[in-house]
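Removed from the display is one protein chain of the complex; every other protein chain stays in position.
Read from first to last, the chains carry the letters A, B and C; within each, the first residue is number 1.
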Amino acid sequence: MAEARNIEVVPESYSYVFNPYREAVVNVRPGDRVTIHTNDAFESRIQSKDDLPGKALATAKFLNPQTGPIFVEGAEPGDTLAVRIESIEPTRDFAVSAMIPYFGGLTSTTMTRTLQEPLPEKVWVWDLIEDGSKIKNDDLGVTLDWDPFMGTLAVAPDLEAISALAPGPFGGNMDVPDVRPGNTVFLPVWNEGALFYTGDCHARQGQGELCGVALEITSKVTVVFDVIKGKAIEWPRIESEHRIMVVGSARPMEDAARIANTELILWLEEEHGYDRWDAYQLLTQAGGLYVGNMVDTTYSLVASIEKKYLPGSG
Amino acid sequence: MAEARNIEVVPESYSYVFNPYREAVVNVRPGDRVTIHTNDAFESRIQSKDDLPGKALATAKFLNPQTGPIFVEGAEPGDTLAVRIESIEPTRDFAVSAMIPYFGGLTSTTMTRTLQEPLPEKVWVWDLIEDGSKIKNDDLGVTLDWDPFMGTLAVAPDLEAISALAPGPFGGNMDVPDVRPGNTVFLPVWNEGALFYTGDCHARQGQGELCGVALEITSKVTVVFDVIKGKAIEWPRIESEHRIMVVGSARPMEDAARIANTELILWLEEEHGYDRWDAYQLLTQAGGLYVGNMVDTTYSLVASIEKKYLPGSG
Amino acid sequence: MAEARNIEVVPESYSYVFNPYREAVVNVRPGDRVTIHTNDAFESRIQSKDDLPGKALATAKFLNPQTGPIFVEGAEPGDTLAVRIESIEPTRDFAVSAMIPYFGGLTSTTMTRTLQEPLPEKVWVWDLIEDGSKIKNDDLGVTLDWDPFMGTLAVAPDLEAISALAPGPFGGNMDVPDVRPGNTVFLPVWNEGALFYTGDCHARQGQGELCGVALEITSKVTVVFDVIKGKAIEWPRIESEHRIMVVGSARPMEDAARIANTELILWLEEEHGYDRWDAYQLLTQAGGLYVGNMVDTTYSLVASIEKKYLPGSG
Partner (left out) sequence: MAEARNIEVVPESYSYVFNPYREAVVNVRPGDRVTIHTNDAFESRIQSKDDLPGKALATAKFLNPQTGPIFVEGAEPGDTLAVRIESIEPTRDFAVSAMIPYFGGLTSTTMTRTLQEPLPEKVWVWDLIEDGSKIKNDDLGVTLDWDPFMGTLAVAPDLEAISALAPGPFGGNMDVPDVRPGNTVFLPVWNEGALFYTGDCHARQGQGELCGVALEITSKVTVVFDVIKGKAIEWPRIESEHRIMVVGSARPMEDAARIANTELILWLEEEHGYDRWDAYQLLTQAGGLYVGNMVDTTYSLVASIEKKYLPGSG
């Protein structure tokens, strides 16, 4: 068996779609430690409070630049790609957030149209402090824990090329805080090599990502891929030390909740020996269900159950 | 000032609506410890695995019986009613849950109609064990913590009489686990005496209340009322030791999320000195947003923020 | 058999809820010609372009005043009330419409909350011309046909008292143009005497009632009731010369469409001998589906099929 390698992926250009037609930027093997450089969702156009989005993003035809695709050897359609997240390191000492016209959870948008004026534009800069363990904004006078995660990670869809702003069965712009170091994300494979993309790391984010812009950072993400042969899944799954989770993305939001919970029940049934209705009962009494994002092209909800309720777990 | 009393409320009949037209069953004063006996959502018609809903509920024209209204002296339209929950004690040694035809989160319903057959009926009985600190179901082989809360609590609406199955601005059938002992719930007042109703206690519940039926119990709930004069709120608020929360109830689910977060921002602005946009930013990076129920006439979502981020709190 | 009477109902006060607890204003018999005086949705507070809603409605605690309830002799729970609409005559020579803050189809609302400013306020006055056959607004320079209908008609719900702003299974504020003279509306009966309410007549309206305010008029509506004994329906039905229709009201809008079509299929099955799946097929290829309102507490959609496709009809 080949020795695991350390591979660093520095993008020369970005993709703005999860695209099966784009040439791979690197080939990696399962087990390799792959460190991926990512830009932020604004491609670093917003760096200070004066970089108001209307002006700073005027030249940006597309947002949310992705590094990739990364070709994972051995991955074939019908397999599952496991992405173990080892670490997320910032490559600058601040994060930014902003209010962008007609974007976010508490404004009308291009998808939920009204005739109202947009909210004002505003930028917040948060500084990493205390050796990067905290992040602070002086205007709010608030210091929060550094709790980074990958806002966007995806495989290329089957035949389609989908905007990097979209979450979906392929993963994508889910904005789910549980896509964090220590956890493993499972994605369906539709193309040879899986064709993995990532970008849009966040220093942290509340549930719902309310204004639409988390604490956006540039970063180096280190992941290790594994390929589960002959096992097909339909929606992204996450495993943490204590929980198993499914992410459903849809509109309206209840459809995302339905997808996440249905897939979690099928998981409990297929892999953990649960009777379907008993799994439905277990989630009713002990399941978790939080909103990842209420701002993107579709909403992402996370259904979960603690591993201690899985048979044989203790 | 009058001395606080211990008052016990044992219903002679139930209300199936939150109703401003029904005569009060008792008058209480702010500060009184009021212990309210509540039936379960099925009015105790389901007690064993053989009590399948189709048969057991055939004679039930209405569900979710409420004890009330309780008239709180001094409460007037435009005030806020504070309900401090002291304890929830079970009055039987088991809880029940069930799959009911065309009811629940993963089936078509009377509101989301399809032409499909219903899911099968099924009842689960969970036994209180270990001095009532745990609750166990033998079919699942699962033991969960006893973590009780009030599934339904409400004030009478303004002019309307609303089904006890509904959540809304008046509180109602929110099915939100944070309505638990130790926490205080704040409700708008539209009628003299506030006209408080409660029922439908749960031994516990997962987020979303997936199959539509939590661990239903009969119980004695002890609460203490307070009246905040001249302060009007629009949606239910909850305060726990560490968090402040707002419950929004609506369809589609994103509208519930919008209500809960908007009201929480206004709360931060009006009472805690936050600039509106800074509050929007704070919730984006540090807010909580979970699903209370995805099964009732409207969905209930809970937006929250930790008190430690409120100015002057630390 | 008693002779049909002409009965005129002039309200002394209005109801702002569809209410089973309110005393009947008149008792009528099936076959009586009942002429009901109705106010407009603003209770005539807006009469000129200067009556901007923010000021004109400042003293209005409730909107959409209803005349009723009218007790229809012989109607009992489980029956269906048939309401044949004979005529709608205006009682003034103009109609009004308006943009009201946070109300309407292209603005955020109290149910779909955002942090945006409201749209501007504006009032349009439309004058009846050409012997009342047309209605004209000078600002738009547009003349439209007089095509009146009842925006709101309802029976009292079962146990509940529901805001007159709401549509639902009981009828209510459906804002469906097919509730017009010549057509018959069928409503479920939950109370002795059915307890019929109406108000909110419109000179006309587009599909969707986009800004939320049709051409509001005061009027005299003449209807004849009939009671269909022992026949229960679940949602309002309409029969015109050429079509049968069902109105479904729900949020999100697709749920209203599901209700309307499902109920229409069951109607075709139960009363017209259609196989269920053939009825599904017929509606797929020949059914109508338009939006009555996209602005009220729930949206109303109308599913329909031409009578010529009913067996034995041609």
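The rule we apply is simple: contacts are C-beta pairs under 8 Å (C-beta built on N, C-alpha and C of every residue); 3 or more make two chains touch, one makes a residue touch a chain.
Please read all numbers here as calculations on a predicted model, not as lab measurements.
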Please identify which residue in C:V17, C:L128, C:I244 or C:A257 touches the non-displayed chain. C:A257
Among C:A24, C:L106 or C:I228, the residue in touch with the chain that has been omitted: C:L106
Subunit B positions in touch with the non-displayed chain are 106-108, 112-119, 252
Applying the definition given at the start, please give the residues of subunit A touching the unseen chain. 16-17, 19, 21, 62, 111-115, 159-163, 250-252, 255, 258-259, 262, 265, 276, 280
Tell me, which residues in subunit C touch the chain that this view leaves out? 97, 99, 105-106, 119-120, 122, 124, 126, 137, 139-142, 144, 204-215, 251-254, 257-258, 261-262, 265, 277-278, 280-291, 294, 299, 301, 303, 309, 311
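We take it that only the chains that are shown with their structure count from here on.
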Chain closest to the assembly centre - both centres taken as Cα means: B
Would you mind pulling out the distance in Å between where the CA atoms of subunit B average out and where those of subunit C do? 34
List, in ascending order, every residue of subunit A touching at least 2 other chains. 106, 119, 252
